[in-house]
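Removed: one protein chain of the complex. Kept in place: all other protein chains.
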């Protein structure tokens, strides 16, 4: 499995191989990761070096603590990276936001339509998944520039559902 | 909710009322129970007395630890008590065992038939519940005296499925 | 005067500390709690616990009537106030006495006389204890009078609230021009914090170190001191690291004795009984000035306990029940060195803002020379209602060097997940050459120490973090794939946890 991992914005190409091998930016490392209690504590060996680490995830943001230092991490796959790069030039600095489905589900309601101006916290889509209705909200102010799903329809994970553009943009 | 609770064999009539009141053997107590960590640790206040307690459940047996002392607990409802009392005279000391369904489910297999002699650990019924097959085993040696379920049939929680009598009994 | 059941009118680590002392003496214990503290350690440790109100202190821990009622209800015969809350409230001490309850602390009159800083200074001056030059504040000076007095004292000086504490209502003034505005803002802050806008002036002692003396006094006129503590590592007048003995006093036994005698003198001047602390400022020439007397148990009392072997809370309880002081000054000696770091739930990289939330993990260090006093355990909620102190980490060594080595080791072992703490701050201070050499004063943290600069020397391991993040993300993806598949088929959570064991139990 190949991933792109960002640590505090620094990019790492990471490939998880068999037998506990990891290729990171071209370098092979012998890795052994174990959960050491019931929760977020891990013991990680990298080529014999021992690290105790903690991982916490909050609102989709992963934070890693190693030896008292906190790192913000993001792990994406290559496909996602490509999509980002393609979109990056267009979106850069323009305040565009794409609401993607965090899980497969059924679109219960789309309370916005193209042209609507929304505030942070406004609900864009209500998605039902595992018998649970999830309100997916706007993280920023903007104008709805596209609605790609319909009520009653279903989506797969990571499908783009609503796109916001900058206010007055 | 009324229950009969046995602590190391000692019987307590317990009624859980509203507003944190409990009637135990006729006495009213003000009770406040909270889980204090992610697991088995509890803080219990009974009429202002504070107890730290731990509960562990293993193979259906509940164990309670209070101030370093371990108690074995069993909690049943009144209906179950009645059933037990009716059966008690007949069963007392005769090595009879009734295998009851621990959960509602589908009977996948009954590998024993009336007259079979079984050893502790022999599988009596395979019950499927929540897409999981559970092997229900004989806790003691005995002879199968009744099989009350059929393969492919379904059972409700606490239904008696197989009855064992004493060997040579 | 004797008692068998003690009500601890506090929360957090100090409530647990007092409960432990009671338990060691075989006393029964009662504690009280606010709605926010139902799951707290102090509730779990006590024999009995009673709810006294909502989270806000004013409606719970500060409600004298409810505390008295809880004592009545439980049959407690004594009340230990801990520190903070009602511990220095003379009216509460008086109320306890009126209700026939033993207040584990000094007599109301001693609290009162030391509580008003102006009166305290005048009392000390009369007793021959040097005080920082300033307006004694027994009278309420008007702005013009303060400005006139300032010229006599000289600059820089401090404007301080008579009713103040914790840096509130305090202003540093460097020139005469700043005086009027500074007086106004200090008065305003004091009024809002303490309900009283009276302020006084005090000369600002430059390069001062905060050194305090622990005293114990019985009802029969016996007073001893347990040597000094140094608390110069502060930020905005909040102590962060304390030690005993003081590296500044060092091997100067004569100076140590003189400081100790000031402590005894102060206690005698107000007919003090129980444990108390006399705080002094000491300048580079070893001149010392009385600052204030804290008429209660001090947060940093453990460092003194470690170097003297005296259990100060046990002493408080014994003194409160009328026992004669069993410690002789001549046989008292400090042995070894102790350092305390206050572990606060606050973000040292973001202006020390308090951090609240679910304390998912709280694994404290153990092993040789390490003591931890705490009031929280894994699973606790750190609420915004009370002070951010979650634990005190205290390390002992034969020498200061050994104590600091152990502290570094212990800080590295400390595991907190869920809230942000000031542990990185402590780690960086303990790497600082000037701190390690003992060259610091009360302005050290604010003027000479840069956390950002210190932190930039910390080894960063982004590659290790990347490997960890990628593996955890992979694990999570596999897990969620299974959840979808299993739950689509009506699978149970239990089944998944049994099947997925690659990273171990969860």
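The letters A, B and C name the chains in turn, as written, and every chain counts its residues from 1.
Just so it is clear, contacts are C-beta pairs under 8 Å (C-beta built on N, C-alpha and C of every residue); 3 or more make two chains touch, one makes a residue touch a chain.
Keep in mind that what you see is a predicted model, and the values were worked out from it rather than measured.
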In the full complex, displayed partners of the excluded chain:
A, B, C
Return the single residue from C:405, C:443 or C:460 that touches the missing chain.
C:405
Just name the one of C:130, C:167 or C:309 that touches the chain not displayed here.
C:309
For subunit C, the residues touching the chain missing from this view
16-17, 20-21, 23-25, 39, 45, 302, 305, 309-311, 313, 335-336, 358, 363-364, 366-374, 377-379, 398, 402, 405-406, 408-409, 412-413, 483, 487-488, 490-493, 504-505
For review purposes, identify every residue of subunit A that touches the missing chain, sorted by number.
32, 34, 36-38, 41, 43, 45, 48-50, 52, 130-132
Note that subunit B touches the absent chain at residues 1, 3, 5, 7-8, 10, 12, 14, 16, 22, 24-25, 29, 31, 33-36, 38-42, 44, 46, 49, 51-56, 62, 64-69, 71, 73-75, 103-104, 130
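As a working rule, only the chains that are shown with their structure count from here on.
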Dist(centroid_CA(subunit B), centroid_CA(subunit C)) in Å evaluates to 51
Among subunit C residues, those touching two or more other chains are 360
Two or more other chains in contact with one residue: find those residues in subunit B.
38
